[in-house]
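Missing here is one protein chain; the remaining ones are kept as they sit in the complex.
Chain nomenclature is as follows: A, B and C, assigned in order of appearance, with residue numbering initiated at 1 for each chain independently.
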């Protein structure tokens, strides 16, 4: 057993040095240090890294961190929510999120045409821009292809390749050949916009067919690891893909505020996933119960 | 301002009488009483009731409660997760969930071919039955129809009408004309099974097209209400459908353990939804922060 | 292994019948049913029952439930916070708590001389009444006794015997010979008031000496059980008393919203207490993660 050695902080210390101090601590600090260690191991050549990104991380200011992870190929596969993609596109199309308050009169916000996401404000007008630009992009996709049937993964690839902003998640994913999966894409403004588009032109996006694409990646992986931010569909979708792979994940990190006591999958322990075989018996795993807008940048900064 | 009157409990008191005691309390007790009041109002003829069912409520023993809600038409529309539907079908096909422990050696469970969901155990073999039966049902769907293109909603309707167990959620929904939406259906064993089925035969399930179906329901609703168990895709999908309806929801109840402090949509307050217009300015709303396996049966029992 | 049987709810069902339904469920429902079972066993003649009452249960409307537990001698020892005792006395002295809102302008409340406790409001003036009455009671205690040195337990007994309201927790505890411990009594308006009283007259209340009183109870107990509402000092104080008893608690129930992931004692699992010997190896234990204003009345009602 290793003794707890007490963290010592110093002026001008680096994030990496802070994590070194955390290595000998317990609770969240010790777990975050372990997460850094596992994340570094996941960067090995032969590890396929999945990134399950739930939550509202883009509005909160985590877009650049995610994009840089893609550009450096820290991650090989992105599974995320429609919301993260929509908010990424809103910024790609010139919109911006603003720092706001979470204790506020929401009726007043509504009357000012401002949408609230916890302590982030977003002007309604940016959705109008999003809708127009999204419509133009989907029109171009159909115009430039004989195809009208897409998988979700292909559809997102087509969209990403038409986004001009190289700092967009979807565009960076295309540029760096990181496939993006978003099983619940209908559950977002992309869904609403695609439905409205359907009144004009024929667009078929299949809900099941890109499972083949993620399963192919799984089968080919020598070793595999996953970093989960929050739970939700991204976590479950990566986990279920492991169900059919004999050995499951070799590495898994959760940065989350969800706890197991609700019984839901979002907060489920990584041990629970071992009973299913989603995570391997000897996998290295850790869960850090803390706000991921704090822990994700630390994880990334200290593993560079 | 109403004074807090202290709850008095008695031998053989009914659940409804307990809720009457809670009416004059605060914290969770007061909120649960308010939820019952709102839920009763939502039963009015002219209110379209949406039910957003996340979590793992079926494994935990809530199947009958949900089915009875459908049979009584307490709810008019069900939006749920693939997991809830899969576990419903597992039971429809003769499988069973068991009471287990959450502090357990998961490797031992794995070796005994038992999958764990918090403190529920499920024998792996039930998935084999599920896969065979699901395969037969989808084969029959394609055999008995010239159609190969389905919306998710239609696909679930076709499945439901082929389930023999009248106590199945999907079957009861068909019998009682309650449409079922499941935007993240790919993120479940239904997804995995449908992908494998795709190697044999052509099956197209569109990811966007049933948005039209839920929007039609929204447009027709004179008044609308929603009961949310947990958050996730079911909550967001109902909420986003309200974005295009001028007045938003008139009633909303959340039974959840998710809190706002994570910034995610699952724990977002119902007030936040007012800034977006998803919930109307004058809507009656309440959130009860407690385990929904405790509060849902109470809510239902005391409103009968 | 017992199969999960799905809860069935019915019109006019009793709380006890609901709990019977929960017995075959999992998650919170199953745990609450187990808590009822353990609570009933704790009522056996030879079990000394400790009640650790943290939180702000009195303002929330739980005073009558607690008082009735004392009157029926469901519990043998009460360990609680100064806050619960102060709010009990405020009501004993004619004050009242009111149902309010938790999303509110607190500056406005301040200007209206209203103190907020989550969604409960309390008029400032009730503290003035409390101060006067408390001052009179302590004056009477010193006048009627040659003693100026008290243990906290004795001091509370003296106060309780001077409270007219038989529905007060402190008075009911005196009437029914249930000792009340409150190690952090200084951390409440009783503390502030006693400090101010100290400018007028000599009052000595010892912080350590009633440990002897609780230890005596522990040593005499044939079997012992504890019901914990929340954590804090009441939980820890009961737990530490068990440290010196060879076999620890035989029964333990936690009704709480605190989870283990913070590392603090409030959310610590009951298993953790077994490593210390505070809870016996073979003890029956359960934790219900839900709002105790909902679960405590249910627990009590269904065990009558």
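Methods note: a residue touches a chain if its C-beta (ideal position, glycine included) is under 8 Å from a C-beta of that chain, and two chains touch if they have at least 3 such contacts.
Given the structure is predicted, the values throughout are model-derived calculations rather than measurements.
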Visible chains that the absent chain touches, using the contact criterion stated earlier: A, B, C
Sole contact to the chain not displayed, among B:10, B:24, B:213 or B:259: B:259
Among C:54, C:137 or C:178, the residue in touch with the chain that has been omitted: C:54
Touch list for chain A against the chain that is not drawn: 1-16, 18, 21-22, 24-32, 56, 59-65, 68, 96-100, 103, 118-121, 257, 269, 271, 288-295, 297-298, 300-301, 304
Absent-chain interface as seen on chain B, which is shown: 26-28, 103, 259, 261-263, 289
Positions on chain C contacted by the hidden chain, ascending: 54-56, 60, 83, 102, 106-107, 109-110, 114-120, 149, 152, 183-189, 191-192, 194-195, 198, 203-212, 215, 230, 232-233, 236-237, 240, 243-244, 257-258, 260-266, 268, 271-272, 274-277, 281, 291, 293
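Everything below uses one rule, namely that only the chains that are shown with their structure count from here on.
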Equivalent-chain rotation between chain B and chain A, CA atoms, steps of 5 degrees: 180
Computed distance of Cα centres, chain B from chain A, in Å: 25
Geometric centre distance via CA averages, chain C-chain B, whole Å: 36
Contacts with two or more other chains, residues of chain C listed in rising order: 26-28, 103, 289
